[in-house]
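Note that one protein chain of the assembly has been removed; the remaining protein chains are unaltered in position.
Chain nomenclature is as follows: A, B and C, assigned in order of appearance, with residue numbering initiated at 1 for each chain independently.
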Amino acid sequence: MKKTQNIKIKNLIFKNPLILASGTFSFGDKFISVVNQMGGIITKGITLQPRPGNPMPRIWETASGLLNSVGLENPGIDAFLKNILPGLAQLKTNLIVNISGNQVKDFTALAEKLSDADIDGIEINVSCPNIRETDKMLGQDPKTVFQVVSAVRRKTDKFLITKLTANFIDPLLTAQAAKDAGSDAVCLVNTLYGIALDSNTGKPMLGGIFGGLSGPAIKPFALFCVWRVASRLKIPIVGCGGICSADDVREFLHAGSSLVQIGSANLRNPYAGLEILHKLSDKNFKGGVK
Amino acid sequence: MKKTQNIKIKNLIFKNPLILASGTFSFGDKFISVVNQMGGIITKGITLQPRPGNPMPRIWETASGLLNSVGLENPGIDAFLKNILPGLAQLKTNLIVNISGNQVKDFTALAEKLSDADIDGIEINVSCPNIRETDKMLGQDPKTVFQVVSAVRRKTDKFLITKLTANFIDPLLTAQAAKDAGSDAVCLVNTLYGIALDSNTGKPMLGGIFGGLSGPAIKPFALFCVWRVASRLKIPIVGCGGICSADDVREFLHAGSSLVQIGSANLRNPYAGLEILHKLSDKNFKGGVK
Amino acid sequence: MKRIKAKIVEHKKLAPAIYSIWLQAGVIAGIIKPGQFVMLTLDECFEPFLARPLSVADTNRDKLRLIYRVVGKGTRLLQDKKTGESLYVLGPLGKPVKPVKNKKIVLCAGGLGIAPLLFLAKKLSKNNKLTLYFGARTKRELILLDEFMPLCEKISLATDDGSQGKKGLVTDLLIKQLIPNPQPPTTIIFAAGPLPMLQKISNFQFPISNLKLFGFLEERMGCGCGICFGCGVKKKDNGYVRTCTDGPVFDLNEIEL
Partner (left out) sequence: MKRIKAKIVEHKKLAPAIYSIWLQAGVIAGIIKPGQFVMLTLDECFEPFLARPLSVADTNRDKLRLIYRVVGKGTRLLQDKKTGESLYVLGPLGKPVKPVKNKKIVLCAGGLGIAPLLFLAKKLSKNNKLTLYFGARTKRELILLDEFMPLCEKISLATDDGSQGKKGLVTDLLIKQLIPNPQPPTTIIFAAGPLPMLQKISNFQFPISNLKLFGFLEERMGCGCGICFGCGVKKKDNGYVRTCTDGPVFDLNEIEL
């Protein structure tokens, strides 16, 4: 394998453009040899308080994709810092913590607690379809995105990615808001809304009733979002949505991503990131559609 | 096959809930024996002026779906009325004409020309991703949807379906607008945005650069949109998106659709509608998620 | 844990829609233990997208045996695979059953639950006394009996249609035959089968002191390897554990079914 090129965004160097997406690779504590060869790993979403997660089933397979309503199962920020983070100190890649909340002050508190932690960055998740305490996702309103990102930015110098949704909102608007609020990059996109029903009874298949749709099914849409924002706004983009192969990665880089995240593909095969890396040659990509 | 139940909405009776979706069954002039057994057929989108359509390729297959940028190829309303409609007079099902335009007055003119035509209804398409004359789709703004539908409603008593998008807009808002403006039903949803690039060169695969994503890939999202609107707004819903089987139809009926449209499945198999009909037993569906 | 391309060395029908498959699975076969499972990816194509969990029914050096029922897309694809063709195997997954000695082992299988119990029986039969209770829909689905015969002291059968053994549920048979006879305080029950069967066993108050009661869970899985948090099982004392990494074999006293 040829060495892939370093990518530098702000002060952070990624040894390759591949990042393991939040919620699809535990906290970085499993398959360490895979994690270490990636450009980075983003932890499962962490919230201020522990969350038990949603009832079963939490995963429902769909055509070329899946719905999940895991529901942000996590031990909460304090337990994460105390019990999990120390075990990640030896990771040889960028460790980015994904944080989630219902309101601006959750994010403020989370950022404060993470500001001195031994981590390389924070991904602000304003786009989780499984946060049900609020009627809307925070990420569906550019003003709220601005508030959340500003709040986090005030508390920390760490590298910030804002993870956006394209559910019922133009991500160009929220990307602009994230940029204005000082985010160093945006991740496009989190899962689409989705639901599955038992065709006989009408009962929802997911314990959480509806969930987030991911996987190859959404790739053309995710790629569109990246392409749309990249061609209109200057901010580093982390592409995400259905990436399963080196060719998929190249498509996202061409569309204007600087980095990409691999999500559902890890569920299918926990070595997917590594296999993609091996197939990714050292081509020098220039962003933008030809 | 047991007889499926009639569905009556306003003054229109559908002999079963299956409608062939716009753009996926020509004008109703092909496979007449299939068309006649369906609950209805919606023509390819008609515009005021003839449109040659987009350059090739116009179809790009994706994981469990496809992108299309056909670009509303059609002969224009006058040629449609003169050359095509007379040939459809013998159809034994509801004939609904899908109309598209760039601005409110296009729709006014189209409705006026159709108000005396021998057709059973009009589908107002404010959600075509291949209308490029405007930066936004008309259907991305509830106010515009209200204006368009009001304009059509003033010109005609015909049965009106407003076909909505869920691209970057909550269809609940536009469904409300369509209802307020006098639409008899809403169709949820039209295609999602999507793009595909050559992974080597970065060149777009579609002649129209980007297009609309359809097929099983989008089914969980389309179903979510139906479920969301149905559980919050009282208006007949025509479900659409990835329906390929009788079970899919049942899911959409459970989610709150009164009728459904079959689109991409016809491309895969022009007899899909018929096969689905044969598998659809005469269960008495009650809307709503159990 | 490894993911390897495994060749099919034998694939045969045991009963209608029930198959036994032997895979050349190298190191995975060498180290996998009773109670553990593998995830199979059947195709390069994305449909189905996720891998499918199957228990190990037996091993033989570098060979792995799986026994499955065709129920949907994935198992249909598996059924179509021919000897000589390959598929991807991820494993070993899950926690092995802890080896025990000098116990009275009661195996209770419902349907395909028999598969993981075969592997377990082979390991435990040397140092323990085994009894098998096995229920299936019908006679033809009472598979693998000739393989259990030399491993068990006693085998009791039930079928839904009464075509062989007692007519009715295997749980009823288990309770009826086990309870009137006092059991040694070293009794362990291993139950594998559909959820209602496990629930029934879990809820029954067995009058056996020190009884250990283990169930093989088949919760729907995303990754099978602990990274997606998709397979939680509720613990009685609150919170979730993961079927894939904390199970799939659980002490039924500790979880809510």
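Convention: contacts are C-beta pairs under 8 Å (C-beta built on N, C-alpha and C of every residue); 3 or more make two chains touch, one makes a residue touch a chain.
Computed from a prediction, not measured in an experiment: that's the story for all the values here.
One chain is not depicted; across the entire complex it touches A, B, C.
Considering the full assembly, A:64 is the residue among A:26, A:47 or A:64 that touches the omitted chain. Checked against the full complex, the candidates B:12, B:46 or B:70 give a single residue touching the omitted chain, namely B:70. Counting over the whole complex, subunit A has residues 63-64 touching the chain that is not drawn.
Subunit B residues in contact with the hidden partner, per the touch definition given at the top, are 23-26, 30-31, 44, 52-53, 56-66, 68, 70, 73, 215-216, 244, 264, 266-271. The chain not shown here touches subunit C at positions 45-47, 73.
Just so it is clear, only the chains that are shown with their structure count from here on.
In terms of C-beta pairs in contact, the better-connected of the chain pairs B-C and A-C is A-C. Note on chain placement: the centre of subunit A and the centre of subunit B lie 33 Å apart, centres being C-alpha means.
Spacing of subunit A relative to subunit C, judged by their CA centroids, is 36 angstrom. Multi-chain contact residues of subunit B (touching two or more other chains): 63-64.
Annotation for subunit C: residues 46-47 touch two or more other chains.
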